[in-house]
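Up next is subunit A:
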Amino acid sequence: MPAKGWIEVSDLYCKGCELCISACPQEVMELDMSRLTPKGYHPAHIFTDGCTGCAICAIVCPDAAITVYREVTKAVPTAA
Partner candidate 1 sequence: MVTTAPNNLVYERPEGFTDTPTHYCPGCTHGVAHRLVAEVLEEMGVLDKTIGVAPVGCAVFAYNYFETDFVEAPHGRAPAMATGIKRVMPERVVFTYQGDGDLASIGMGEIVHAAARGENITVIFINNANYGMTGGQMAPTTLPGMKTTSSPNGRDVETQGYPIRVSEMLSTLDGAGYVVRRSLHDPKNIRLAKKAIRIAFETQIRGLGFSLVELLSTCPVNWNMKPVDALKFVEEKMVPYFPLGDYKLSAGAAQIKI
Partner candidate 2 sequence: MTRELWKGNEAIAEAAVRAGLEAYFGYPITPQTEVLEYLSRRMPELGRTFLQAESELGAINMVYGAACAGVRVMSTSSSPGVSLMMEGLSYIAGTEIPAVLVNVMRGGPGLGNIAPSQADYSHAVHGGGHGDYFPIVLAPASVQEAIDLTVLSFDLAEKYRSICMIILDGSIGQMMEPIQMPEMKPIQRKDWEWATNGKMGKRERRILTSIYLDPYAEEVTNLRLLERWKHIQQDEVRYKEYFLDDAEFVVIGFGTAGRVALSAVRAARAQGIKVGLLRPVTVSPFPHKVIDELVQRVQGLLVVEMNTGQMLEDVRLSVKGRVPVEFYGRLGGVVPFPDEVLSEIQRVASSRLSLEVNPREEWFERMMAH
């Protein structure tokens, strides 16, 4: 069973560039068109189950806007 993960996207930093969305291996991310950040961007979010906490989104994020969590079951590799 794949690990279960989740992310938090900071409204302060996210600019809605979509790089995380196209990089997400699970294809579980999209822009949240129902919300705007204070700067006026639609922020990225996870719209469905399937996040494994792989942190690829955080690796490609130019704004260090994403914090990544994963359910701890054993030792896990950290992000690059």
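In this section, contacts are C-beta pairs under 8 Å (C-beta built on N, C-alpha and C of every residue); 3 or more make two chains touch, one makes a residue touch a chain; residues count from 1.
Keep in mind how these were chosen: all candidates are chains of the complex that A comes from, given by their letters.
Predicted model, so just to flag it, every value in this text is computed and none were measured.
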Subunit A is shown by itself; which of 1 or 2 touches it in the complex?
1
Residues of subunit A that touch candidate 1 when the two form their complex
5, 10, 12-13, 15-19, 22-23, 39, 41, 53, 55-56, 58-72, 75-80
